[in-house]
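The structure follows.
The other protein chains are all here in position, but one chain of the complex has been omitted.
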């Protein structure tokens, strides 16, 4: 993995660490945005301690010449503004053999945990250098250090810094420039550098977006006009994005008193004809389950985004897991057919959410989107996501005076035309009780059967197309995964390919209804399947088993959070297996 | 199935129908209780319309010479006090070919739906007969009619009637006797009778108990001292039973404002050292899921009884289904190991609940008991349930002054000694966040892993013994079912045995953790498996598949409510299969 | 749009209520349909939202759009509906269990949020649907299977809580007084913001004692005030049987609402460009 010194790289990773308030994350953000200006791709992940403020904070950044959304196992460069509380998260950011640690010699010794391997250590008196410059700040020195090492131009950086600091006055901008230059100068003197390969200029501007923002924008593209909100980490940013965004297009977000309220608010708004959404995390989703069942039974389209975090219970709010698969698919009382989908990357949060809105509206059913903290709070440099034709469209009942209206009429595709309040002759009562085609409560055997069949069939018959998942590569050995684990699995497949091991990646976006036929086709001829997921109990594995047989030679690789399963770990599983 | 006239029967079924208020259910109850006095067994099920009061009502009773807890497919005798609204539920109670319908000729014509098959119809002017007797009531005439037809003595009936009506005065009791005698006299004149075989006298008194009461008593036997309640059909009777019962033994039931409160109340009480329980149905269980996860993560023993009804959403509150299997097993966010069990019969509600309390306490984990309406609201005649040794016993931390206390210490069996408030030196904070052995919130990888492993292992390693389920009969063809469907399946096996078809019954009481080894053993050698369950989607079938392979020749027989799957339907499945 | 002339019958559906003969809710249904006729909005422009309970069955008995949701959440559902469809008249119908027990939090916050809708609670001081358990408004000594000898709890005071939380219109009526109830409902709907009307509606089956209510209710002797503190004091000291409009507030209704014009999302997309 170690690149020869000074040879241009395809990908570089660095971490900037410091006490909360030291500006490590700002530094990382500036570097990422500037990288986007010169056409690079990349991802930024924040790592913060449990303290609300003043705890440790780190920006973990990977930049690359081709789209990349997941971190590498270790870092080429680590800049420590200080080492306070560093022990708490230093395990998070191993420095690669051949990597470089830069620290302020006055901020105490470099922790032993880091200096082990073949890493070099360089000194930089960040604090003193910053003090040399009127208005100077350590984190801007760090920006310069990294920029120097990876070959990022001062112009690109100054574009970003100027935009960010302009309103603080020219002096502040100038101080920034001086700090960056000082850092660059210092970096030039080190024995190592990690230059990232330049990419050809392009007229397309990069987008800089987080997964949570992408969910929000996907919702808007899909036609969402109403949202209800109850804050919860790590989903709050979806709601905070949507609040002003919806207002700007003539929609609204309402802050609810709790999740019981927010889910019912969106059911009400959707009943009124507006495509509606909410976002939450595990504990909030649990509170929504009863009313999600109402939406299923009363056939009200809604989308609920669950940005998953470590469970069970309150768990670890700021870290990722995929362990809400079970509740999203099976957490309803009674049989309540619905749809569950999961974005395959940060950028895919947009597509998947838009698709979810489309399906909710088309099927008049609740759709759960399983994003997670690793997608939601990561910020990526991507190309503008393509427009897709999915715009939530309901089968609407157009009042006909001579015709009586059956809200839950049995139709060929199971979807019944829905009357929107205000439509003459369409009056009906939506009901969570077992009901007749008209909506009247019933305890008749035939009504229960017909309506349950209908609700199942409309979903089973839906044309999910090839959005059910992604298939990449070829080989008899298959890595089978879903949602956010697609990124690391894809990297693993690339790593293995470089070693001459052809491995196929099959990754599911459609979690429920389970895409039995499509997956069966994708797995045809597979002799070995490794099922990869970030859960403790293997929820995804059991979910697959419940619906289809896997080849006898199937293995599970699953692990709880808080550490993300990395590409190297997945690759190791395959290597170990192959060498048997 | 048709018994020769007048030959003593092993089992007889009858229905008494009438408008709510006509006393059909009282009549059925009197007959059942009197049957218990002469040593018969039997079950009574009430069927009522959607109206709160004044709607149609019917008592469906089956009496037999050996224990029987489930209805037969059709009825030998149907007595109609009147026919109001009868069309709404007449499909519920087909009269057997060879059966007898008795109706008041002045109450209108016998509905066509009934008189089809080889049924006879007899007239009885119930209303006029009752009017002949001062203080007479039609439903008591009906008691006499049935008693005469099945051979139940006036003495046994009068014991019951006297106890019931004594406080209303002797005249009322006498009127009752006269009505019964009039009914008996009338019945003597019919061309048919359905005498139930007498059983030898025994000194053991029968118990008359519903499933919901049996749950309550099982809880008390298991050591429960605290309950919290929010009413919901069909679970309310569990709570209404427990309220005075707990008070009488120095415990308490608190009525909560909602299910979010009731679940947390029992978590609090259990944290305080008292074995605690609540009962609810699907919608309430959905609301409890978040806090059930808390109990799992914070390792607080609690028992939640879910008396299942037809779903999804509000569904049909008064009818049965087994469709909360999914939410009970998989409805948690994050990975939250816990236990799910299901009683196999009305009487078994007692054992299973007691066992549940025992396991909750021993494992410091939530246990969900999946009863359902068909068990909870049925009333049976049984022998006194045997005492079992299960009395909730926690591993308690006995304060030791020189020792610091780790609430979540890692132990060999995964169960950590629990300090009860008041114990010196045992102070700790129970937490739903990922925590250290001490209970302190942590986001460390090792803490998340250790505590999750521990919570899984303590349950996986538990000695469930042979309470995991029941195996009856032999054969390569297996009916595999769970919970309340055991009764109908058992009847089906008996029917098939009479036809010379040997079928084995395997029935699961332990739903989660899934008893892979035990079930594997029970299924060894099975070539055909019919999986039977009262759900629309086949939740039980998928749950099995998720955990183990079934023989290739496996079929599903599942159906939603409101009609219970009957023994005959199950038998038909097997017959059809065999004749292929 | 309001050219049609309406009668109460235009707001009634042909579905037979499951209610017990004599249940107070029949009267409430009559008052509701009469009030709607008087308001003169087309049935299709009205939405009636409810939870679960005998009382909550009411939407399907009207000829309006209806939503019979889950237990206790009607106010939240209705808020979402009204905010996104400000053109509709939204009525929320609930019971004392649905509204004040499981639904208590939404009650507090609906009063505070002050969305322009009308909340009618059919208070029979019992859980009727589940066959007779004490509700928050039940007298502390009312004996029942679940609370033998009574709960011992102080009865919940809906009107005071409504005032303290910011409801903009507060009234109490008795189901048997159809004329007065109709009038109050009309005013409640017309009053901007969140209007709350408690209707004492006897449960003849589980609270036969409530048949007496027709003799004990009496009309409030004073005019409605616009001072919440004064209204609260008055209500806290009355006998709970005082009917009429007790408070008319002047708070501005909740402002956000969704319009039919869809804005352009291009500027939102551009914001992600660097």
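We call the chains A, B and C, going by the order they appear; numbering starts again at 1 in every chain.
Everything that follows uses one rule, which is that contacts are C-beta pairs under 8 Å (C-beta built on N, C-alpha and C of every residue); 3 or more make two chains touch, one makes a residue touch a chain.
Since the structure is predicted, the reported quantities are computational estimates derived from the model, not experimental observations.
The chain we do not see here touches A, B, C in the full complex.
Taking the complete complex into account, C:157 is the one of C:85, C:157, C:183 or C:257 that touches the chain left out. When the missing chain is restored to the complex, the residue among B:208, B:359 or B:519 that touches it is B:208.
The omitted chain makes contact with just one of the residues A:50, A:111, A:151 or A:399: A:50. Residue in contact with the omitted chain (choice from B:220, B:239, B:356 or B:529): B:220.
Annotation for chain A: contacts to the undisplayed chain at residues 50-55, 229-233, 236, 239-240, 243-244, 247, 253, 255, 257-259, 283, 313-314.
In the full complex, chain C makes contact with the omitted chain through residues 101-105, 108-109, 112-114, 136, 152-154, 156-157, 160-161, 163-166, 228-229, 232-233, 236-237, 251, 254-256.
Remark: the residues of chain B touching the chain excluded from display are 33, 36-37, 205-209, 213, 217, 220-221, 225-226, 228, 245, 247-254, 256-258, 260-274, 276, 290-291, 293-294, 298, 381, 384, 419, 421-433, 439-441.
In the analysis below, only the chains that are shown with their structure count from here on.
Looking at B-C and A-C side by side, the one with more C-beta contacts is A-C.
Centroids of chain A and chain C (each the mean of its C-alpha atoms) stand 42 Å apart.
Centre-to-centre spacing of chain B and chain C amounts to 38 Å, using the average Cα coordinate of each chain.
Across the assembly, chain A contributes residues 260, 290, 293-294, 298, 431-433, 441 that each touch 2 or more other chains.
In chain C, the residues that reach two or more other chains under the touch definition are 70, 72.
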